[in-house]
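This is the structure, below, for whatever I ask next.
Complex shown without one protein chain; remaining protein chains in place.
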Amino acid sequence: MNLMGENIVTEDGEFIINMGPQHPSTHGVLHLKIWLDGETIKRVQPHLGYIHRSIEKMSENLSYRNFIFATSRMDYLSAHINNEACALCVEKGLQIEATPRAQAIRILMGELTRLSSHQLWWGCTGLDLGAVTPFFYAFREREAIMEIMEETCGARLTQNYMVPGGVMYDIHPNFQKRVKDVMKQVKDNLHEYYDILTGNVIFENRTKGVGYLSAEDAISYGCSGPTARASGVSCDIRKWFPYDGYEKVQFEEILDTGGDCYARYMVRMREMSQSVSIIEQLIDNIPEGDFQAKTKNVIKLPKGEFYQRVETARGELGVYIVSDGAASPYRIKYRSPNFSNLSALDHMARGSKIGDLVAIMATIDLVIPDIDR
Amino acid sequence: MSKEELKASLTALLPTATFDETGEFLNVIVASGDMLPLMQTLRTNKEFDFNYLFCLTCIDWKDHLMMVYHLMSKELKHILVVKAKIADTVNPEIETVSGIWKTAIFHEREVYDLFGVKFLNHPDMRRLFLDEDWPGWPLRKNYVDENMIEI
Partner (left out) sequence: MRSLLEISFSSLANYIHAGLISAMGDGMAALVTEMVIAGVCLILFLVPLCFFLGYMERKVAGFMQLRLGPNRVGPKGSLQIVADTVKLLFKEGLTPDSSDKFLFNLAPVIVVVTSMLVMAPIAFAKDLQIWDMSIGVLYVTSISSIAVIGILMAGWSSYNKYSLLGAMRSGAQIVSYELSIGLSIISIVILTGSLKMSDIVMSQANGWWIFKGHIPVIISFVIFVIASTAEINRAPFDLTEAEQELTAGFHTEYSGMKFAMFLLSEYINLFVVSAIAATLFLGGWMPFHIGSWQAFNHIMDFIPSSIWFLGKTFFIIFIIMQFRWTFPRLRVDQLLTLEWKYLLPISMVNILLVTLMAIMGWHF
């Protein structure tokens, strides 16, 4: 293990330890500088920028059709939802709406993505806490979903399926049947997730009371998604500012008041069931029609600013496009959910132990490329 | 509050503010010196109660920089966009809002890193993504890098 950075022993007897950027349990290249007093954490300082690719600057030279696909690489576990946000923002500028069929397909793909992202999160949470087996059980269902994506969209991870106006191709003829089979498999196996990890005494001891985040702090730090909902903050964009037909779908916003790691864990587990129920509502009711609304070949947004918010698997993603009438955006800003969730890490981890820090990072569910963009 | 009520209250609060109602949200444009008192009022006053800052960024308009703050109130459910115009593009400076919303700590470091705007009284004014000794401010329109290739 290469100890990077200074090894400063401060006067109080603290010492500094580096965690990352190559570390099995920071989910991506995250470099944390931890001030330790024995086993207790005094301060955590993240160092970012190891995967900064300047997507925002790059997008200023791409056309309005192309810049969408750079966002698949941001939060790659919710690639569909990122693309959907960009496509919706462009549609807002053009003042068109996606066709009903496209909207239903977008919701289905978004919920499948959310489900597979939460499954990977569950497997990795078990892995970080030392239980190796949940990882394989999580990937069993995730593989099935990835194969469905591959059949329809052509890729497993960075699907590049959303375009302004709708989706790029129509769904594969096998799509509905396969999704129904997978949903049956997921529903049968979801109780296994609870059996293996949730009810385990050791797991509960490692997550209950750890990493408390109050509701006011969650709002002040800008946390969103399950991280904030576990502290009682209602922030599901699908309910607050519905898009793409989410107002017509029945689902619940999962809130919990615990504010600790266990609450964040339970919120995500219950969100998985909600995703399954949304998919089941729509899978037989996809409207017929066009899968793409007509747009010009070269899209030019009128002068102005457009902001679109969506709910990714990790929280609220905001796409802010400033246009001056050209064929490329003048300025794009991605308000990424992981960026704000990470800023609360220092607050949550002070006073706990290193093992707790691992548990907190596992339940916040960070994806680092989304932070660095 | 609706857009008209917000506009009326803000005009009463700060007569020099201008408004832009062409977009989805109400935009209020102020000078950079007036920004911090306005923000404090927006946070503490119960009529506004903007407790959720969900986007903080900067736009480079070549002759001036525009700081953009997207604010929302979780209880009263209204959204406001505050824009602060920084006229000085050589040494841009503005007050920090990280004392009001803690999410601004990271966001302002990012703006400093990419645009060069110094935030006065910020608890930790350092670059966020790039190295400490990186020359220039990459997201500015006049940024030149010898490694950039013209395609």
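Order as written gives the chain letters A and B; numbering starts at 1 within each chain.
We take it that a contact is a pair of C-beta atoms (placed from the backbone, for glycine too) under 8 Å apart; a residue touches a chain by one contact, two chains touch by 3 or more.
Remember, it's a predicted structure, so these values are computed and weren't measured experimentally.
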May I ask you to name the displayed chains that the omitted chain touches in the full complex? A
Selected residue (touches chain absent from view) among A:Arg140, A:Lys239 or A:Lys300: A:Arg140
Chain not shown: contacting residue from A:Phe69, A:Phe175, A:Phe203 or A:Tyr221: A:Phe203
Residues of chain A in contact with the chain not shown: 1, 3, 7, 15, 17, 23-25, 39, 126-133, 135-137, 140, 196-197, 200, 202-203, 205-206, 353-356, 358
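We take it that only the chains that are shown with their structure count from here on.
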Partner chain B, residues of chain A touching it in the complex: 48-49, 52, 54, 56-57, 92, 216-217, 219-222, 224, 233-235, 304-307, 309, 316, 318, 320, 322, 330-331, 333, 335, 339-340, 342-343, 347, 372
Complex interface listing, chain B residues touching chain A: 22-25, 27, 51-55, 57, 59-60, 68, 70, 74, 101-103, 105-107, 110, 114, 128-131, 138-139
